[in-house]
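Left out: one protein chain. Kept in place: all the others.
Let's turn to subunit A:
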Amino acid sequence: MYTLPTKLKLFSIILMVLGLVGIIFGFLTTPKTIDDVRKIMAEQESHHGEGHAVDGQDGADTANFVDEARGEEGYSGAAMEHATDLKAEGHGAASHEEHVLHQLQTRPWSATFVAAFFFMMIALGVLVFYAIQFASQAGWSPVLYRIMEGITAYLLPGSVIVFLIVVFAGTHFYPWQDHELVAGDKILQDKSGYLNFPFFLIRGVIYILGWNLYRYFSRRNSLAQAGANNYDHYRKNFKASVFFLIFFLVTEATMSWDWFMSMTPHWYSTLFAWYIFATMFVSGITVIALVTIHLKGLGLIPFVSDKHLHDLGKYIFAFSIFWTYLWFGQFMLIWYANIPEEVTYFIIRIQEYQGLFFGMLILNFVFPILVLMNSDYKRIPWFVVIAAVFVLVGHYIDVFLLVMPSTVGHNWSFGIPEIAALLFFMGLFIFVVGMGLGKVSLKPENDPFIKESENYHF
């Protein structure tokens, strides 16, 4: 039986309070009018006027080329302005300032959403991993079931918060919710059969309902199995897991179209859903490893050996490579063909977020592959912890880069709203997961594979 250590509990509460203050501060300090924006821009100008001018010149060429091609395809001027804001001077100063105002007002929303989704996707990734263990009747992992269930306790609060942000963000995130814009844009009109608010709302409800129902029933069955003398509850869980995986496959794809891809509604990529899945899956497995090491360090799970840690290490290693494969598959195909309507997505990310964009590759690919390649190292807890920290920081940046360039464009920075949101959700995550782990015995008794799992070695 685990109880959240008092110090950790206090720590998480402090994080939440600090984070909440920071988030509120972020929302209160956004500029309200165009005059505020002018003041901010004048300040920026005086700070680094020279460097910016050169930047603008560079971007102008690309933006012109892209805009021309878009114009031929029947894109409205207003839509183009939202999609790529690389050429500041082109659209006239007044509309530009309005645009900057919109982006600055969006920033606290985006900052909160990035952190909220990051922690929610960890819980969701763990839930999928858990379902896969059941559906594949894995013999090594049953000793980790309670740990996974503890982490997925965060899914309910996490997914509700993410859902609320997505629903209330409105045109901060989703330009297709702006009726004026849609009225002048042929592309968005064509997409309105899918991208309209009522349907968006219904889909969101279905996702979080489906995921949370599976979490609730699988947890209940798993606990009931511990006190049962037959395997009925296990069989139910097996079936539920199979159907959840089918449901998840579909909803995860539409979720990523809804919540992320529709932030840039003119852009589309087929691989996008799997790419986001890879991000959430590898982060989830990484957190399972971290929590396992934490509990092992407290001496609460003597039935988990370094062989189990080795397996988790292999999963982190393999899915880091899988993530990189999908990232590169998406990037290289778009880079190679260089079709204007697709390539805008990467132009803004490379021009405005270069350090993060390529730095995340080092964190998510190079470090895990080098740290976790040796099979002896995968059994050393602090080695796995190092790799896990790299992976988690890298995938936070990954989510940051999914959201920020599409919503706040080049007006991004990493300041109080971002850090505060990260702290708040980290605190909430630690608190909820700690409570979720604490309610029951950490060993899933009576599981048909528990004996095999305990004696697992290779």
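Basically, a residue touches a chain if its C-beta (ideal position, glycine included) is under 8 Å from a C-beta of that chain, and two chains touch if they have at least 3 such contacts; residues count from 1.
Here is the rule we go by: contacts and distances are computed from a predicted model.
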- request: Given the choices "Quinol:cytochrome c oxidoreductase membrane protein", "Multicomponent Na+:H+ antiporter subunit E", "Light-independent protochlorophyllide reductase subunit B" or "Methane monooxygenase/ammonia monooxygenase subunit A", state the protein name listed in UniProt for the chain not shown.
  value: "Quinol:cytochrome c oxidoreductase membrane protein"
Message: One chain isn't shown here. Among A:F118, A:F238, A:W257 or A:F331, which residue touches it?
response: A:F331
Query: In the complete complex, which positions of subunit A touch the hidden chain?
result: 328, 331-332, 335-336, 338, 373, 375
